[in-house]
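Mind looking over this structure? Questions follow.
Every protein chain of the complex appears in place save one, which is left out.
Chain nomenclature is as follows: A, B and C, assigned in order of appearance, with residue numbering initiated at 1 for each chain independently.
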Amino acid sequence: MAEKTLLKAINEALSQEMERDDSVVVYGEDAGYEGGVFRVTAGLQERFGKQRVFDTPIAEAAILGSAVGMAANGLRPVPEIQFSGFMFPGYNQIAVHMARMHNRSRGKYKMPITIRMPYGGGVRALEHHSESLETLFAHLPGLKVVIPSTPYDAKGLLTSAIRDDDPVVFMEGKRIYRAFKQEVPDDAYTVPLGKANIVQKGKDITVVAWGPILHEAKKAIDSLKDEDFSVELIDLRTISPIDTDTIIESVKKTGRFLVAHEAVKTLGIGSELISRVNEEAFFHLEAQPTRVSGHDITVPLPRGEHHHIIDSGRIAHEIKRVATFE
Amino acid sequence: MAEKTLLKAINEALSQEMERDDSVVVYGEDAGYEGGVFRVTAGLQERFGKQRVFDTPIAEAAILGSAVGMAANGLRPVPEIQFSGFMFPGYNQIAVHMARMHNRSRGKYKMPITIRMPYGGGVRALEHHSESLETLFAHLPGLKVVIPSTPYDAKGLLTSAIRDDDPVVFMEGKRIYRAFKQEVPDDAYTVPLGKANIVQKGKDITVVAWGPILHEAKKAIDSLKDEDFSVELIDLRTISPIDTDTIIESVKKTGRFLVAHEAVKTLGIGSELISRVNEEAFFHLEAQPTRVSGHDITVPLPRGEHHHIIDSGRIAHEIKRVATFE
Amino acid sequence: MILDSYDPLKQEMFNVIDDNGKVVNKDYEPDIDNETLINMYKTMQLARIADVKALQYQRQGRMLTFAPVKGQEGAQVGPMAAAEDDDWLVPSFREMAAMLYKGVPLKQLYLYWYGNEQGSKFEQNVMPVNVPIGSQINHAAGIAMASSIRGKNQVAISFIGDGGTSHGEFHEGMNFAGVYDAPMVTIIQNNQYAISTPRQMQSKSETLAQKAISYGIPGIQVDGNDPLAMYAATKEALNRARAGKGPTLIEAVTYRQGPHTTSDDPSIYRSEEEVKNWQKKDPISRFRKYISNKKLWNKEKDEALQDEYKDFVKETFKAVEKYPTPTVDEVFDYTYAEMPKTIKAQKEAYKAYLKEREGE
Partner (left out) sequence: MILDSYDPLKQEMFNVIDDNGKVVNKDYEPDIDNETLINMYKTMQLARIADVKALQYQRQGRMLTFAPVKGQEGAQVGPMAAAEDDDWLVPSFREMAAMLYKGVPLKQLYLYWYGNEQGSKFEQNVMPVNVPIGSQINHAAGIAMASSIRGKNQVAISFIGDGGTSHGEFHEGMNFAGVYDAPMVTIIQNNQYAISTPRQMQSKSETLAQKAISYGIPGIQVDGNDPLAMYAATKEALNRARAGKGPTLIEAVTYRQGPHTTSDDPSIYRSEEEVKNWQKKDPISRFRKYISNKKLWNKEKDEALQDEYKDFVKETFKAVEKYPTPTVDEVFDYTYAEMPKTIKAQKEAYKAYLKEREGE
């Protein structure tokens, strides 16, 4: 065991799953020789050869459509989309085939595909490099969507995703790729899909977040430690299917609910969580379930980005408001 | 004035706007010579010529991407996507350009584009012909989304959409294209975007629906006319931006809220409406805001479709449950 | 080599027999055993009869929307006859004849067009009907790449329409497969129309075969109503693919004799004369003449076969009509390989509602 970054944890999961299972292949734009623009796949081509780890033309529909074909013909593809904002040209394949092939063929063709993609802002990048598009995947039946917030979870969740027989969109918050390290076991292990993680117990308000924003939420909670209420913090981890039970149980206890996400507000995951909280814990609520999120605007270029992406300050402000609401 | 179908009303709006404004062009797969697979654009090529009304290759990215270019260069394009399920290959252009060009260019390039597309089930069609994908548009800042439920609204809303300087996705419930007729003025007129319509006043529960489902909701309400409560029915009409005020005002009065939609449940428009009702009318609620919708599954082929698409029976069942909840 | 000898840029089109089934290109007449020839003919006939009947059923309101294959049987059966059992068929949505040749039971195909997902579960290396234009080419590329990676000897044979060649997915898939020398053969069925849109509206390119040049791979224009030419050209392409030389693009020049689908009225956009002219090149009658000339076939056999198939098709459709409609479980249970809790909950809630309604 050693301290590892999220990036290193992902690289390790890829490497170990390739070792374990010959049918795992890794590919994408610059994912082969160079090891990806973030170096997430570094060393894999050297180790597993050009047949199982390769560069592709710039063609997202082919990257994801070929994954459908590979999966039908016995492989377990782990394609990379260079940045989530460039998944759109391949979205057709995700929506009309990958998410539906198992259903369409009545179980004949499973789709054990894991699409990895860096996402989210906070790294002062160009346009289309900073979006949080999880809604576009979570709205599609047949897909799973996973977003890790720690190196430990990243390795375990990715391992589960690769071994899973359904297509998984695995979104990596690029600003936490190297932001911090954590003890991560050297051997392979799994963290189950579909299970949220209670990061911190509390009794007065439930806060749900995931990915990089989870760390902002933590900071926010820390900044409120002298306040008169305690916060239960849940890391959603799997965005689809949602672990409703864990959230509902928490809200039934706390009576207050806040979801914090980087994505735009309208139809962000927050809207779905609030609806579920309503459906299943309505009469336990002591304040309106609330979301703190990006605005309904295009992610601004770096000089204006801070107005859009929520930080611990905005989250703390909302936690306090909801927790003390009477 | 004469009785017209929804299809005829749309055709009339197109024709009159082309007449009124030289910069309006209409095109799409089979939209020219044949007048579209549903004949919505019938007669337009004959009347306005092949330069302004034309067939295209099968290329949705080109259909929608060229609209971006045409708009930048002074036209007001009204492209047709043959079925909403085939918009995916062109979604890249919608998401990364059309919805963002005005913002990107700080107002230099307006995008007065209206994308028309038939959508929704209930016509026993092949796969990909029956989806309700409004969430995928409503989640994108910069886009407007409109769904008419009547011939009158269809003509007026489409006229507004074409004259609007922002990109509008105009979704036409194909199963009501010819299902009924309504008095529709022969002259051009507008129905404003962004305004919901209170179809029926009531005081005990607010029901929101749109498109073909609005008619199912009406039937449901009719079937409940002997019950002891009265229903306020709102036709959302514009799905983005949402007319929150009209809904909130109604819910403040009724204290109960049901949204009915054809789309899958998770992250359907219902989730957003419920979140807004929570945010702005929480302390007026006497029952949990509720959605009746499709399940989180792939739309089944025709033999199983009835299990997925909500009908008046399911809606009535939910109205009664929510309205009488204590 | 056929692929080297016909240059699409010179508008050269490869054929073996003429409209009367006479061999006009002896050099390239494929050497096909008699059993296979008969099997090719029978499959084309079965497809034709099943097609004509399906249209009738649809007009009677018993069948749903359906995309007729009539006129294109040769463009489909030729290639499939050239393929090995283990090769993959990656269809578009109009490949009934190809699917039948691969061994997919007619009942499955009818069940699919009848609106039941059970009709898309095949035992063979055949992908389900693919509606979104162009997207199947990328599946074929992936299947072919997997074949290479796994050290198999399979080739992926995909079909696409003339309209489909305009799509970005076609381009990406062809180019992708080219880069990896993936064992893939793509057959464009240029049936002259994409719904109402004529071939020349799809592309300014003089032929569709020449699009191969964009991918640095061979492309050839073949008389798609000549099953022998289709067989021979595909065979060569398959050999290339198996030898690691990568994909080939074959444009089958053919004609859709029927409507686009049962919802289409072709009289809006084309003349009866045009249809009649193409009927003279009908692949089935041409092939019948060829095998008759070879003394493998005759009128009596043909009549017997037609009677047999008509009955078979009727029986098959009856069975399909009696097939149980999908249950609630079926509608929910295949969404994921393993059903998540939330969907299970939705299913149970819906079942409870149905029960309650029954009670009412």
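Here is the rule we use: a residue touches a chain if its C-beta (ideal position, glycine included) is under 8 Å from a C-beta of that chain, and two chains touch if they have at least 3 such contacts.
No experiment lies behind these values; they were computed from the predicted model shown.
Engineer: Out of A:Pro89, A:Pro118, A:Gly142 or A:Gly173, which touches the unshown chain?
Structural biologist: For the chain that is not drawn, the touching residue is A:Pro89.
Engineer: Which residue, B:Leu6, B:Leu44 or B:Ala62, contacts the hidden chain when the whole complex is considered?
Structural biologist: B:Ala62
Engineer: Looking at A:Arg20, A:Arg47 or A:Arg124, which makes contact with the chain not pictured?
Structural biologist: Answer from the full complex: A:Arg124 touches the omitted chain.
Engineer: Among A:Glu3, A:Glu19 or A:Glu34, choose the residue that contacts the chain missing from this document, as touch is defined above.
Structural biologist: That would be A:Glu34, which touches the missing chain.
Engineer: Among the options B:Ala31, B:Leu44 or B:Leu75, which residue touches the chain absent from this view?
Structural biologist: Touching the chain that is not displayed is residue B:Leu75.
Engineer: One chain is left out of this view; which of A:Val25, A:Leu44, A:Ala61 or A:Met111 touches it in the full complex?
Structural biologist: A:Ala61
Engineer: Suppose we count only contacts with the excluded chain; which residues of chain C make the list?
Structural biologist: Residues of chain C in contact with the hidden chain: 9, 166-172, 175-176, 178-179, 181, 201-206, 210-211, 213-217, 246.
Engineer: Which residues does chain B use to touch the chain missing from this display?
Structural biologist: Residues 23, 25, 51-52, 54, 56-57, 59, 61-62, 64-75, 77, 89, 92-93, 96-97, 101-110, 141-142, 144, 164-166, 194, 241-242, 244-245 of chain B touch the chain that is not shown.
Engineer: Mind listing the chain A residues that contact the chain we can't see here?
Structural biologist: Residues in contact with the chain left out: 29-30, 33-34, 37, 55-59, 61-62, 85-86, 88-89, 124-129, 265-266, 295-298, 300-305, 307-308, 313-314, 317.
Simple rule for what comes next: only the chains that are shown with their structure count from here on.
Engineer: Let me spell it out: compute each chain's centre from its C-alpha atoms, then which one is farthest from chain A's centre?
Structural biologist: C
Engineer: Rounded to the nearest whole Å, what is the centre-to-centre distance of chain B and chain C, using the mean of the C-alpha atoms as each centre?
Structural biologist: Roughly 36 Å, centre to centre.
Engineer: With chain centres defined as C-alpha means, what is the inter-centre distance between chain A and chain C in Å?
Structural biologist: 40
Engineer: Which residues does chain C have that touch at least 2 chains other than itself?
Structural biologist: 117, 131-132, 168-169, 335, 342-343
Engineer: For chain B, jot down the residues that touch at least 2 other chains.
Structural biologist: Those would be 61, 85, 88-89, 127-128, 266, 295-298.
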